[in-house]
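As you look at this complex, bear in mind that one protein chain is not there, while each of the others sits in place.
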Amino acid sequence: MTTTAREIRYRDAVNEALRQEMQRDPDVIILGEDIAGGAGRAQQGIVDAWGGPFRTTQRLIQEFGPERVRDTPISEGGFIGAAIGAAAAGLRPVAELMFVDFVGVCLDQLLNNAAKMRYMYGGQITIPVTIVTRIGAGVGSAAQHSESFYSIFAHIPGLKGVVPSDPYTAKGLLTAAIRDDDPVVLFEHKKLYNRTGPVPQEAYTLPIGKARVLKPGKDITLVGISLMTWECMAAAEALAKEGVDAEVIDLLSVSPIDYDAVLESVRKTHRLVVVDEDTPRCSVASEIISIVAEEALDFLDAPPRKVTAPHTPVPYSRPLEKLYVPDAARIVAAARAAVGR
Amino acid sequence: MTTTAREIRYRDAVNEALRQEMQRDPDVIILGEDIAGGAGRAQQGIVDAWGGPFRTTQRLIQEFGPERVRDTPISEGGFIGAAIGAAAAGLRPVAELMFVDFVGVCLDQLLNNAAKMRYMYGGQITIPVTIVTRIGAGVGSAAQHSESFYSIFAHIPGLKGVVPSDPYTAKGLLTAAIRDDDPVVLFEHKKLYNRTGPVPQEAYTLPIGKARVLKPGKDITLVGISLMTWECMAAAEALAKEGVDAEVIDLLSVSPIDYDAVLESVRKTHRLVVVDEDTPRCSVASEIISIVAEEALDFLDAPPRKVTAPHTPVPYSRPLEKLYVPDAARIVAAARAAVGR
Amino acid sequence: MLEITQEKLLWMYRTMTTIRQFEERALAEVSARRTFGGSHSSAGQEAGPTGICAHLSPQDYIASTHRGHGHCIAKGVDPKLMMAELFGRATGSNKGKGGSMHIADMSKGMLGANGVVAASVPLAVGAALKAKLRKEDAVAVAFFGDGGSNQGIIHESMNLASIWKLPVIFVCENNQYAESTPAEYSVSVRNVADRAAGYGMPGVIADGMDIFDVYDKAGAAVGRARSGQGPTLLECKTYRYYGHFAGDNPRSYRSEEEEKQWHAKDPIQQFRQRVLAEKVLPTGELDAVDAEVAALMDEAVRFADASPLPGPEGLYEDVYVNYPLEALRRGAGMGA
Partner (left out) sequence: MLEITQEKLLWMYRTMTTIRQFEERALAEVSARRTFGGSHSSAGQEAGPTGICAHLSPQDYIASTHRGHGHCIAKGVDPKLMMAELFGRATGSNKGKGGSMHIADMSKGMLGANGVVAASVPLAVGAALKAKLRKEDAVAVAFFGDGGSNQGIIHESMNLASIWKLPVIFVCENNQYAESTPAEYSVSVRNVADRAAGYGMPGVIADGMDIFDVYDKAGAAVGRARSGQGPTLLECKTYRYYGHFAGDNPRSYRSEEEEKQWHAKDPIQQFRQRVLAEKVLPTGELDAVDAEVAALMDEAVRFADASPLPGPEGLYEDVYVNYPLEALRRGAGMGA
């Protein structure tokens, strides 16, 4: 990191990436519900009433105006489709899907237009659109506001997906997403917004499709996605006390997945636990384990394991929700089983 | 099978299941675009103009009338949502999504209503809706009419999914789906409609969540899904000539997946190839391999392998489309690698 | 003069008061952190659900929104079970599995609150379809907001209900805002009701702060539906008194003056003034209802507080009617 790094919050890192990219490139615009708020009331002195439901877009409308920071009606199919069309025509839009749970009202635009247009049209087009959305349970929002449904995006050829886990990766990956000529979906985790960390002042990008090793270790590989990375770190700490030296990989991208980083680690540690807050079937966790089984079977000294949500919707009541979300204890248990304790 | 079995086509088996269930239960209704066709023109003598885009619903309107066999506008979110609401209120509707590629216009109703209502409501409701849809490439329909996107349904807790591979399983699984009190999605493969096979005259069900062993073998397990089952059979035949005795499993359900059937086979053969026409990331193939790696690692004498579509949209031009769809040659190659030839 | 029975008038007053008190209590409990998630208050909007549900019986259906407490109460859901649900208790209407945004009670024809904007609307269409096929007398009411009116599913649902002449009443509760976004910005036409013409159905505007206006217009719409004449779009112009959710400060996007203007039309106060002026109900009786409802709220909170939280097995229950339990846990590292 550079000398200009300061400690800021994840939500501020998102905001800063948006602001800097809008400064840099007049073709960057943002569309979404209440991203400024109080739309159309500038004459009444109302500008930026909300700054986004999680305040990630605050102050942007003051700097860039309502043409580029555009509150939308509740019409995700329409405005995400429009963002895709604008991208096809040359803009570089960022569109916000408030929660990933709502993907079903706009999936067609992502699946059949954003993801396929370049291919179907024989390469004569790029779709440099960024979709920003939110994932994560644990805040009592129940079944329709708590999903971590990135597997579907990872499944779809033509889309990319990134899952930043701290302020530094949030800014770097969002900047990369905006500058990328392909459609990229960025998943912000609700429980990370107040997490702080050092972030360089100036704009920078992190490579989409690259994981990072957060903690080296030699006994077992723990792969974390988004918030789960920190559960892996907590588990690694607990395991250290038991004499187990875990390596923690922060996946950072769900498409492309950095299989090579995982494989390299597993070839060293010979054990693997993948931690994914999404439900287990056809998940990113399943995907990673399947590739490791295909490409590094002989290196595995113990069965690889998933630690994920169960195959159920997200329950409301707190004690059930706590059982639902993977935590360090479950990771430790899986790791112990893998190392044979 | 019974003495009343006749050779009929897959499309006729679907039709027969629908007809018999509608006869049996007045609460069974069907909704979809052009499922009868020429709607509202009975006075002009026009009834059942299409009988469904693939003729699977032919003659039903004559027997059950337009109230129960309901042509719909092109409003999949609306009429599938209505089918879910009708199911919540006590009917047992079958709704047709013409091609699975269109799931993005109605996914919200499936994901947030059908799949979650029972759970969110604490069990006070059942949603006995059946969604019938179509999958499969290979007919020159290009990127938006050729997907085999069942992984998304398998991913979603609260949904079930079945993938019949011949007339017998089509009738039995559709009948089971209609009688099931949970939402079930049935995937018909376009290239199977004219396949014939013996089908009992009377109604019967096949258990949802159970695979079948189509051909026993001892050297390697080939798991097929829908049409791919027959590519597996062709591959098994070719392999037999090379002295490799393959066991072929026809998965039949993608949710629940019959892991136990696969595991039992792998514990015997020690080798596994899963063949899935869907794209590879977070696929049913990945899911199966991940569970085998978790639960039967020690039985694997060779890396398990996926044979799937590549991570690309479906191309139009025939030679490319041919490369896209998994075929016996690719399965044989994967199997050879697994058995070390 | 009001042509409504005393009994119904009392029911109206009790219902509106129960909604108001429930909403205020729920907000207080959110602040006190006794509930888990947030809560969307419908205080100020009581006349709509009450005036509409006054025409319904338990075999009629309603489908509701994220702001569903008022709909639930008006349709007869027990506030005790609702409070226990907010508290995440096993005794809640949904066994604690749903929370504020998903309260449902099938025994009351309450098809559920819904956290996805406008997503419950086609469910009402489906319930109406069932009523029509079974030749039942039932109708279905679909509630949605001004913000929800811009979702595509509304268009599809209205078109379906119209061509099939289904007994649906589409109720747009236009409370002027979707979160912080004013309807005057997001809706391309003056009144949501103006869109009804595009579906060949009547579009009616009611003063959503005046239960008698709502009651009359809803009566006509329900009558149309019951007699096989098809759907109606009824827009209730109303206002939510509090923020979008418990933590929202609405003054960031609307003025004190505007709030005052709407408060001056308070549906409960208007009701009191009218029935007192027309001398159809005495003050004493109204005050007694207030006290009765307050006691009920205390009881609801006590009940909720005393109720057990769901046990861990609840996590896996009611995902499906039948599906192997093992499959819900398998390959998820759920532990023992």
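We call the chains A, B and C, going by the order they appear; numbering starts again at 1 in every chain.
As a convention for this text, contacts are C-beta pairs under 8 Å (C-beta built on N, C-alpha and C of every residue); 3 or more make two chains touch, one makes a residue touch a chain.
None of these values were measured; they are calculated from a predicted model.
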{"item": "Residue of A:G90, A:G243 or A:G340 in touch with the missing chain, whole complex considered", "value": "A:G90"}
{"item": "Selected from C:I52, C:A113, C:I153 or C:L286 as touching the chain missing from the view", "value": "C:I153"}
{"item": "Hidden partner chain, touching residue among A:I8, A:L60 or A:M120", "value": "A:M120"}
{"item": "Chain not shown, touching residues in chain B", "value": "33-34, 37-41, 44, 46, 49-50, 53, 71-75, 77-78, 101-102, 105, 139-145, 273, 279-281, 286, 305-313, 315-321, 323-324, 326, 329-331, 333-334"}
{"item": "Those residues of chain A which, in the complete complex, touch the missing chain", "value": "29, 67-68, 70, 72-73, 75, 77-91, 93, 108-109, 112-113, 117-126, 157-158, 160, 180-182, 209, 256-257, 259, 287, 290-291, 294"}
{"item": "Positions on chain C where the hidden chain makes contact", "value": "150-156, 158-159, 162-163, 185-190, 194-195, 197-201"}
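As a convention for this text, only the chains that are shown with their structure count from here on.
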{"item": "Centre-to-centre distance between chain C and chain B (centres being mean Cα positions), rounded to whole Å", "value": "39"}
{"item": "Separation of chain A from chain B, taking each centre as the mean of its C-alpha atoms, in whole Å", "value": "31"}
{"item": "Distance from the mean Cα position of chain C to that of chain A, given in whole angstrom", "value": "34"}
{"item": "Residue list for chain B, restricted to those that touch at least two other chains", "value": "77, 108-109, 112, 119-120, 157-158, 257, 287, 290-291, 294"}
{"item": "Shared interface positions of chain C, touching two or more other chains", "value": "94, 96-98, 102, 114-116, 119, 152-153, 319, 327-328, 330-331"}
